[in-house]
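Dumping the structure here so I can ask a few things about it.
All protein chains but one are shown at their positions in the complex.
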Amino acid sequence: MLLVLVVIGQAFLFINMSEIKIVEAPPGIEGNGFFATSLDKAIGLARSHSLWPLPFATSCCGIEFMATMGSHYDFGRFGSERLSFSPRQADVLMVMGTIAKKMGPVLKQVYLQMAEPRWVMAVGACASSGGIFDTYSVLQGIDEIIPVDVYVPGCPPRPEAILDGFQRIQDLVKNESGRRRHSPEYKELLASYGIQ
Amino acid sequence: MSNNQPVYTDNDPQSELVTLNLGPTHPATHGVFQNVLQMDGERIVSGVSTIGYIHRAFEKIAEHRPFYQITPLTDRLNYCSSPINNMGWHMTVEKLLNIQIPKRVDYLRVIIMELSRIADHIICNTIIAQDTGATTTFLYLFQYREHIYEIFEEICGARLTTNIGRIGGLERDFNEVAFAKINKFLKEFPAALKEFESLLNRNRIFIDRTKGVAEVTADTALSYSWTGPLLRATGIDYDVRVSEPYSSYQDFDFEIPVGTSGDIFDRYLVRNEEMWQSVRIIEQAMEKLKSEPKGIFHADVPDFYLPGKEQVYNNMEALIYHFKIVMGEIDAPKAEVYHAVEGGNGELGFYLINDGGRSPYRLHFRRPSFINYQMYAKMSEGMLLSDAIINMSSMNIIAGELDA
Partner (left out) sequence: MAKATNTELIDLLGEKFGEQLFDVSEPYGLLTFSTTKDKVIDVLSFLKENGRINFNFLTDITAVHYPEKEQIAVVYHLHSMVSGIRVRLKVFLHENDPKIASATVLWNGANWMERETYDFFGVKFEGHPDLRRILNMDDLGVHPMLKQYPLEDPNRVDKKDEYFGR
């Protein structure tokens, strides 16, 4: 069965070869038989198209994420077909939904378990700022406990907005210097959250 | 054992049991549920549920918000079928204020509520299939949930947390596109649902995984205050739409499907049949709408119905009423009222105490997910872990509704 699918898939690829978009190479010097660019850019390019997200879905935004994963919006187009439910293998932590104070330590634990480089996306009003729940039990934005790279507004954001946020993460990944995670600024940022 | 604090036997070398911390971020639990299980191999010996991981204090917020601002809160209770919650809340307030709703508005409401019931059941049933290993159905039927969201978008502008309607009616009339989309949905969805059923109903693997798993007797279900499809799967034909018809459900001809053994397969069948019945109800409502006068989408109660922005900007009276409602000078009777609607998961009740103030003195939500879920740990005892996972999917526990 699988074999048949693969064969069909390849036939499909063959037919539509002209429609396949291939990402452009990063700027560099091209000559006869060689292409020179910086390693950071090549790695960034590769990374940005195979980010494995960890969906930390707690509430309403998680349902919109399900729609994003569904056939209509097809999240897999961006190289993220494979959801990594294990934090150890994940690149992007997508926090979707309200994080209550009871959940806070769990979220931080998950973040700590992720390997560098790691990115964090706060999807929806609750994860970004607590949203409409300005109450005693809700964390007023996950940036109180972990650093966040991209905020996606909306309550809940539409799937298009989630996709857009994800592309912003891709931009960050593409342009990140290979040494950023070793820089004193980054260490200072983590230290401000009490993370070593 | 299940009634005590979670037990961790990891550090106990004498223990023959393994502690499995299932959740709160386990991928197979579809939400924020924690169960600390004692496992003997693959079999669950005992479990303790911990909830409250997204407790957002709805009831406390409701005591600080005027009536019309509570609608967005109800959206976020059961976010898989927000419109039912919205309507439930509006009808509670309308009951308090003794507002008579025109028939046409009732029919429009019924259409919205039944569409969202279908959306809710699509999620639950495709997730059961997903957890038994069939991703196809999830990808396939979710397309139709997307169509329902498009209809909602046409009606109110939002997809998931809809905030549909106002106290006293709807915010705006359905436009022609919305009706066209509903008609299109009614034409296309039955074929897809039929195909979905033919993929699963007689599927040997699916039946083996679900039939006879997590059986519940009617007595146990009643004793745990179960409602909704879970209770009906055990054979009790309790449905708020029929036992205490609200809105205009008494005008419609539909059946309440019931199961026999209360197992996962029965719950699946009950939900599927309810989708068919919902389609029937929507078809009837569309038919009935034809004989109703066009253009009515709210009751004539300017004291309580928040006027549209166009009127507020162009019409003196509307501006005054808008000011009165928003600044909290409406005159509501001091009373208490309980109103129940049939939500996607069961009886969704609103217990409202009004003391004549701007906001409710007390608002309590009877949340079916919260009440249905309490049996889960007890049910899991003696079950295989993989069965416990599909048991959870088949109970359709919505974290927002569970934790309030």
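Brief remarks on what is shown
First chain written, first letter: the chains are A and B, and each begins at residue 1.
To be clear about the criterion, a residue touches a chain if its C-beta (ideal position, glycine included) is under 8 Å from a C-beta of that chain, and two chains touch if they have at least 3 such contacts.
What you see is a predicted model; the values in this text were computed from it and never measured.
The chain not shown here is touched by just one of B:Ile236, B:Ala285 or B:Met383, and that residue is B:Ile236.
Counting the whole complex, the residues of chain A in touch with the unshown chain are 101-102, 134-137, 140.
Looking at chain B, the residues touching the absent chain are 3-5, 51-52, 55, 57, 59-61, 63-64, 95-96, 220, 222-226, 236, 238, 243-244, 335-338, 340, 347, 349, 351, 353, 361-362, 364, 366, 370-371, 373-375, 403-404.
Basically, only the chains that are shown with their structure count from here on.
Against chain B, in their complex, chain A makes its touches with residues 56-60, 62-64, 66-67, 70-72, 83, 85, 97-100, 102-103, 106, 110, 132-133, 135-138, 155-156, 158. Per the touch definition, chain B reaches chain A in the complex via residues 24-27, 31-32, 52-57, 60-61, 72-73, 75-76, 79-80, 123, 138-140, 142-143, 145-146, 149, 159-161, 399-400, 403.
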